[in-house]
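Input: one structure, supplied below.
Only one protein chain is missing; all other protein chains are in place.
By written order: A, B and C. Residues from 1 in each chain.
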Amino acid sequence: MDLSFTQEDEAFRAEVRAFLQDKLPARLSDKVRKGQRLTKADMEEWHAILNARGWLANHWPVEWGGTGWSVMQRFIFETEVALAHAPRIVPFGLSMLAPVLIKYGSEAQKKHWLPRILDGTDWWCQGYSEPGAGSDLAALKTSAVREGDHYVVNGQKTWTTLGQYADMIFCLVRTDNKGKKQEGISFLLIDMKTPGIEVRPIKLLDGDYEVNEVFFTDVRVPVENLVGEENKGWTYAKYLLTYERTNIAGVGASMAAFERLKQVAATQRRNGRPLAQDPQFAARLARLEIDLENMKTTNLRVLAAAGAGHAPMAESSMLKIRGTEIRQQISDLMRRAAGVHAQPFVTEALEEGFNGPAVGPDFAAPAASHYFNYRKLSIFGGSNEVQREIISKAILEL
Amino acid sequence: MDLSFTQEDEAFRAEVRAFLQDKLPARLSDKVRKGQRLTKADMEEWHAILNARGWLANHWPVEWGGTGWSVMQRFIFETEVALAHAPRIVPFGLSMLAPVLIKYGSEAQKKHWLPRILDGTDWWCQGYSEPGAGSDLAALKTSAVREGDHYVVNGQKTWTTLGQYADMIFCLVRTDNKGKKQEGISFLLIDMKTPGIEVRPIKLLDGDYEVNEVFFTDVRVPVENLVGEENKGWTYAKYLLTYERTNIAGVGASMAAFERLKQVAATQRRNGRPLAQDPQFAARLARLEIDLENMKTTNLRVLAAAGAGHAPMAESSMLKIRGTEIRQQISDLMRRAAGVHAQPFVTEALEEGFNGPAVGPDFAAPAASHYFNYRKLSIFGGSNEVQREIISKAILEL
Amino acid sequence: MDFSLGEDRQMLVDTLGRFLAGNFDWKTRETVIETAEGWSRPVWAQLAELGVIGALFDEASGGFGGSAFDIGVVFAEVGKALAVGPFLGTLLAGRALAATGETALLEQAIAGEVTLSAALDSDAAQGVADGEGWALTGTQPVVPFAASADRIVVAARTGEGPSLFLIEKGAPGIEIRDYPLIDGGAAGELMLDGAAATLLGQAGEAGAIIEEAVAAGLVALCWEAVAIMDSLKVQTLEYLRTRKQFGVAIGKFQALQHRMATLALEIEQARSSAINAADRFAKGRLEREKAVSAAKFTIGRVGSLAAEEAIQMHGGIGMTWELPLSHYAKRLVMIGHQLGDEDMHLERFIALGQDALATAS
Partner (left out) sequence: MDFSLGEDRQMLVDTLGRFLAGNFDWKTRETVIETAEGWSRPVWAQLAELGVIGALFDEASGGFGGSAFDIGVVFAEVGKALAVGPFLGTLLAGRALAATGETALLEQAIAGEVTLSAALDSDAAQGVADGEGWALTGTQPVVPFAASADRIVVAARTGEGPSLFLIEKGAPGIEIRDYPLIDGGAAGELMLDGAAATLLGQAGEAGAIIEEAVAAGLVALCWEAVAIMDSLKVQTLEYLRTRKQFGVAIGKFQALQHRMATLALEIEQARSSAINAADRFAKGRLEREKAVSAAKFTIGRVGSLAAEEAIQMHGGIGMTWELPLSHYAKRLVMIGHQLGDEDMHLERFIALGQDALATAS
């Protein structure tokens, strides 16, 4: 056993750090570090920088623009990017649709769509959930009826993250009502500018807009936008959902957030001493640090197994549960650290270039918003209850 | 709202205290306080003392020997008895069978059995659970076949607490195999000296014997020992299980145990200071104290509602869950307080009159045994999982 | 022992409940929290007329109640309706005014003619004598509805020790940086730079008065919190009974049933803690303070659990602004941040226990 990174890995890490030092704009990392809201342009800017370096689609096959990195290199990359407070890389085209296209799409589809994902021509969003189909995704009702060389789509999707910015949406639609609900689902690519599509942003409890409802009324979609075979969409959807994601635990993001929390605990005072020396807070912090350290190794173990050819399936459910719990706990301690200053809701302070007087310590402004917003982590991407079901069935065989 | 006890209640409490001061043998309270094992004679002695005072069957109707106390008086009595470290009052005849007989028994049965319970002639035990019927009690298989003026009983009961001392057992037996499993159950009183009964003590993980298997082979039971009607036993069994128990939370016992824990925390040292000043232990202790204080009021609220004529049913499930959790947590902190001295297993130290050299602090000897033994609290009397089912159905209507 | 509210208090509860249901419905709340002041003066005036403000104070101070249970039931209705307004500030300031004999101003507040607030951290400001009056300097954080208040009771440290003062809206040396709150309503940083102030009571003697006023505030917050938990529970159970996935109501899933059973049990424990706090309020100082800290700890612990479970069991819909549930959850978690959080009160409970031991020995 040896948990050290190899010399090659360390050299790679140095290369990534140098790149981040050089190319990650301070304006962007500053916003991320402060917990300010990112604009569409912010995310596009970082996307383009990564693409220019050839590191954007690092998990794709080399022939389509991938880097050929090992799982460990990808882990290092994702960790370093997070520690440097880079903006999130919007995953819908790059990490969700692309693997499906690469595995199940036609040559024409790959040639057309993959380069456009890389160069940012198309901002993709995801049309999976519906009002009546959340955890029970296969219960979806949005219908696509074949009429000549088009499908006519009617129905509604919801929880479509960043759909307000999107050029394209990949959708699960029902093309057959007979048989089991998992059969009769197809996977369609739909241009958001097609007549009959309406996007309604959903205001979340933190006052921000990041998810949307998308309504389809007689939306005509060319048949060449069907991925794979008609009525086989559930296979592709499951592939997308269980697609081996090295970063599902979000260890890098949690490490970065935890570092910030530790700084806060060292300086913010309660009862005349730093929070880091407050018995209750210190214990919360230590428990979290230990759990995160353990998680890091759990993640590496899964990756090492993946590198050795063992496909992690249900293990990623464990990573998802504990990874999101840790991220939520960090945001929980951050809002606790803010004390009375968690209440003020100065939304201007969440925007770039805010110059007003700070209310309380600077970390406090987004603390409560983040805590409430991160409730989503245990709900989306397959709720943590659904992940427990998977563990129970697939690993524990109950 | 007024949570003070009335003057009458306080006068009653004083009376109970005076009685305990006067009549509870120091030898017995000493054993209880030290967590030593009680013998059959110990329990019988205390039973007789209470009976002599007329306070034994305080929850029975006055005509049969009850005291006519209010629920609040009974709560005060049970609390004071526990705080004085009196031995447990064995409940099987007194608090389990007797209410069933009083409600469903014949006049002859009441006249014969109730006085014998009071004067200690019969030590009763309970024949409910079977190897295949635990949480699913109604799945019981022990059969009773009518032959003339006898039932012939065959089968096996298990987890029969203190059955090794018993003169009599009340049993749920199957008298009919048709229809729903809840139908066809009867309630029989069986003399333990009848030929064909074998008692096999079960050794528990703490090395002690308190539960038994009871085997029945062609055991002949006179038909006059049937309680109520044949095949209606499930009704009586349920009545017994949900019989309004003022003391299900065990608040008095937990208060007594917590006081002892507090003394231990004030004197036992770790890292050069008393445990009460150790940040982690102090926090555990405070959380527990607060939860117990809350529980006490929750219990009183249920009692006050019962006094006002509202029959507590599912509320007693909440009391059972949290009451047993608190009791388990006290034993958990006690074993933690023992530190390295939790490991030594000096069983002689658990017997009265042990004169050998103590190993570690005196509270340590039974600490681990109790912790392991108290695992039973969340298992028996309807496991805490079964109680959650009851809450979910009866209170939450899910 | 008597757990009933009693006739008079029950009438107050019914009146207040009916009034808020009729005059501060969800639509009204949504409008009010978007206004600059963050509360509704007309609603407040009507509450005063109904005697709701007066219920927080005893007759000697010009009120009609003033027991901890009176405070509790008023704030429970506030919680149930998720009402916003200067309830807490009025309570804290009013208790301080009553304790220092300033009943004339308190009577105006009870009548709804004057709006009060309170900033009771005596370490956050200093007071120095300045001719006939006093001058205060320092910053008091997150003072409820500070910008709307006509008078603010301010704690400050003087040479004599912790002291209480009254400052007046618009007086020189006062600056208020006001803002909305994430759970509705408004507050402000009260920045004092030699602000003219009137001393309340005796300089240096305010410690016990502040502690008693804060204890009343803690009772209020705990009862408000329990009412919110009840509401979250009811809303969540309703959702569990009606929302279907995999062909059945999700309330049929045993894992959720058991979690709801645990939550229901914890809420009953929280209710008991709030009752204990009110019951011990009129007892000796140590008993009162242990009980309010125990309650605030319990409320904080169960409050986050209730808020998090309610949202989680709702799924995405529980995170939307549109659903009242999310606002109940936000208010509940933020109550945890007012007048000392869960951790602070656990530490305080431990310290009070050690004080008690030291006194006993």
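Note that contacts are C-beta pairs under 8 Å (C-beta built on N, C-alpha and C of every residue); 3 or more make two chains touch, one makes a residue touch a chain.
Computed from a prediction, not measured in an experiment: that's the story for all the values here.
J.: From the touch rule at the top of the page, work out which displayed chains the omitted chain touches.
T.: Counted over the whole complex, the chain not pictured touches A, B, C.
J.: Which of these, A:F5, A:Y209, A:F354 or A:F380, touches the one chain of the complex that we don't see?
T.: Checking each option in A:F5, A:Y209, A:F354 or A:F380, the one touching the absent chain turns out to be A:F5.
J.: Can you work out which residue in B:T121, B:T217 or B:Q343 touches the chain that's missing from view?
T.: B:Q343
J.: In the complete complex, which positions of chain A touch the hidden chain?
T.: Residue positions of chain A that touch the missing chain: 1-6, 9, 72, 266, 276-277, 282-283, 285-287, 289-291, 293-298, 300-301, 304-305, 318, 321-322, 385, 387-389, 391-392, 395-398.
J.: List the chain B residues touching the unshown chain?
T.: The missing chain touches chain B at positions 129, 132, 134-136, 139, 158-159, 202-207, 211, 270-271, 278-281, 284, 332, 335-336, 338-346, 357, 359-360, 368-369, 371-373, 375-376, 378-380, 383-385, 388.
J.: Could you pull out which residues of chain C are in touch with the chain that's been left out?
T.: Residues of chain C in touch with the missing chain: 253-255, 257-258.
In this text, only the chains that are shown with their structure count from here on.
J.: Hey, how far is the Cα centre of chain A from the one of chain B, in Å?
T.: The mean C-alpha positions of chain A and chain B differ by 53 Å.
J.: Determine the centre-to-centre distance between chain B and chain C, using the mean Cα coordinates as centres, and give it in whole Å.
T.: About 42 Å, centre to centre.
J.: Quick check: what residues of chain A touch more than one other chain, meaning two or more?
T.: 279-280
J.: Find every residue in chain C that makes contact with two or more other chains and list them.
T.: Within chain C, the residues that touch at least two other chains are 256, 346.
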